[in-house]
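Quick one: the structure is below, and I'll ask about it shortly.
Here the complex is missing one protein chain, while the rest keep their positions.
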Amino acid sequence: MPKSVLVDLTRCIGCRGCQVACKSWNELSVVKTTITGSFENPPAMSETCYTRIRYQESEAGGKPVWNFVKEQCLHCKEPACASACPVGALVKTKSGAVAYDFDKCIGCRYCMVACPFEIPKYEWSKAQQPWVRKCTFCAERQADNLPPACVKTCPTGALLFGEADEVLAVAKKRLAADKKYTQSIYGEKEAGGTAWIYIADRPFAELGFNTKVPLEALPPLTWSSLSKIPMEIVGFVAVLGGLAWVRNRGPKGGE
Amino acid sequence: MAGEQKQEMKLMSGGAVVALLLAILGLGVGAYRLVYGLGAVTNLSDQYPWGLWISFDVMAGVALAAGGFTTTFAAYVLGWKKYKAVVRPAVLTAFLGYTLVGVGLFFDVGKPWQLWHPIINWNPQSMLFEVAWCVMLYLTVLFLEFSPNLFEGMGSPGLAKFMRNPVVLFPLVIAGIILSFGHQNSLGGLFLLSSAKLSHLWWSPLMNYWFYLSAVAAGLAMVSFETIVSHRSFKMEQPLPMLDGLARGTAVALAVYLGARGADLAVRGNLGLIFSEGKAGPLFLIEVVGLVALAVFLYRWAVVALPIMTHEEVH
Partner (left out) sequence: MVNVNLFDNETASFWRGPGVKPADVKTEVFFLPCATSVEKEGSISNSGRWAQWRYKAVEPPGQARPDAEIMNELALKVRELYAKEGGAFPDPVLKTTWNYGAKLDTHVVAREINGSWLADKEILDPKTKAVTSTWKKGQLVASFATLQADGTTSCGAWIYSGSYGDPARKEGEPAPDPKKGNKMARRGKEDPTGLGLYPNWSWSWPVNRRIVYNRASVDEYGKPWDAKRALVKWVEDIDPATKLQKTDPVSKKPLFKWSGDVIDGGYPPLKTPDGKVNPDGRLPFIMKKNGVANIFGNDSLSDGPFPEHYEPLECPIQENPLSKTHRINPTAKLFYTDAAKSSPEDVFESCSTRYPFVATTYRVTEHWQTGLMTRNTPWLMEAVPQNFLELSRELAAEKGIKSGDALKVSSPRGEILCKAIVTGRFKPFKVMGATVHQVGMPWCFGWHTPADGSGGDSTNLLTSTIGDANTMIPETKAFMVNVEKA
């Protein structure tokens, strides 16, 4: 049964326990950072940062409002990265995680081009064995019936981990029970639906979410073209063969 | 073959020296890349995972090497004899071009030693998988198409004759054209997945065909260029009828390309994007209208200008 996580942004307090727990569990290193104007650090997800909190300040009704948004791989149901990878190094697993097989990867980085959320990061600094790096949904912890490290650490219950259909049901229930929530779930339809879904009390566009992501899965865009190839080959053979025969028959045909 | 002369060649001409120096520099940078990683020799980043090597070497390079299938189509499938002379250099260019694309890719991928993995790890859903296989198969076809020349040079005229036998040659040519269509198509199709990240002035569900058409034009142009330069170098007379034909072919291909893209934009109601997408609009206009129209214009003009430049008459 695929798992899912509901991120309820109204419960996130921006403590960044998830950010540090992820680093700790995955033994990721750090980069030198500076304060560039907000609490956000490091400045972006990278080969050493699978998840991080964005700090979003704004105003509502004349009062300051501070929102915190956890970003990480959304583990799409039909991942563009998995369909793009020529060697099948990224696959959507039964547990819900989009898993990366380093041994298969050739480092072509097409997954980075394909992902509509721009999630996969690359180990540019490594010469030997560079990896594509992104949230793994703590697949090895899940295999031991443990929740992901970030979920385990979250002190407020902003991260709800469970069976995908149950998690979605909880999200819908919360939206119905309290009109403070924006009445839509980010990730329910984006890119054909993702395992990590979000609810919030502000419009997603104002929270820095990419609202231009198509509401359908992306792999069919490629497949609709690829699936025409067999037919095209047959057509070519027929046309070229016919042409060649017509044009080259007679005494001077061929050389 | 008419018009060819054996020439005494200087091995280390000025151009060759420059090329050699560039090659040494390139190999040096390549070695550094292998030892210290992509980050050490490129400005690639998570925001720009593909750079000049992919856009120029792979994509533009493959398009420029497209002379192989276009000339073999003209010379063999259509039986237009006047292009037979240019098939050999065109196939050689294509073969070298695709080989160098492979070399370029070797340095570009993160794990060069595993570049060959698409042979054993399959993901038929992937456009890049299709590119990989088509290119690998096409390289083989190119090699086989070029092999008669090698066999002649090695002193095996029998094998050469066998490879030129229409029963062998024609299937190779047709395979080459199909495989070229396959990977030119899928190179253009790589960005089908990026419908939300690309401006729809360029993105279209048919964009893979546009790439193919542009490759036809680019291949023919490249063949013209190398014909002019090589004839100049070997001090041979320019084959003007053929050049004229190539020029017209290029112009036709460009016209079809321009027309198809324009129609696509119009049918999808995206012409307005020219004005509504900020910088993308003017860039689009420059590229499509400017470059393509200019090229079409120039090629027609070449028929007038070429004789003046080469002091030859067009027959």
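Residue numbering begins at 1 within each chain, and the chains themselves are lettered A and B in the order written.
As a working rule, a residue touches a chain if its C-beta (ideal position, glycine included) is under 8 Å from a C-beta of that chain, and two chains touch if they have at least 3 such contacts.
Bear in mind the structure is a predicted one, so any value in this text is a computation, not a measurement.
Q: For the full complex, can you list every visible chain touched by the one that's not shown?
A: A
Q: From the listed residues A:Cys15, A:Ala44, A:Val91 or A:Ala127, report the one that touches the chain absent from this view.
A: Among A:Cys15, A:Ala44, A:Val91 or A:Ala127, only A:Cys15 touches the chain that is not shown.
Q: Determine which one of A:Pro42, A:Gly162 or A:Gly241 touches the chain that has been left out.
A: A:Pro42
Q: So which of A:Thr33, A:Thr156 or A:Ser227 would be touching the chain we can't see?
A: A:Thr33
Q: Please output the residues of chain A touching the missing chain, sorted low to high.
A: 14-17, 19-20, 23-24, 29-39, 41-42, 57-59, 64, 66
The rule is short, and it goes like this: only the chains that are shown with their structure count from here on.
Q: So what's the Cα centroid distance for chain A and chain B, whole Å?
A: 35
Q: Could you please specify the touching residues of chain B with respect to chain A in the complex?
A: 33-40, 42, 44-47, 49-50, 73, 76-79, 84, 108-111, 114-115, 117-118, 121-132, 164, 166, 169-170, 173-174, 177-178, 181-182, 185-186, 189-197, 205, 208
Q: Give the list of chain A residues in touch with chain B in this complex.
A: Going through chain A, the ones touching chain B are 44-47, 80, 82-89, 104-110, 112-114, 116, 118, 121-127, 129-130, 212-214, 218-219, 221-226, 229, 232-233, 236-237, 240-241, 243-244, 247-248, 253-255.
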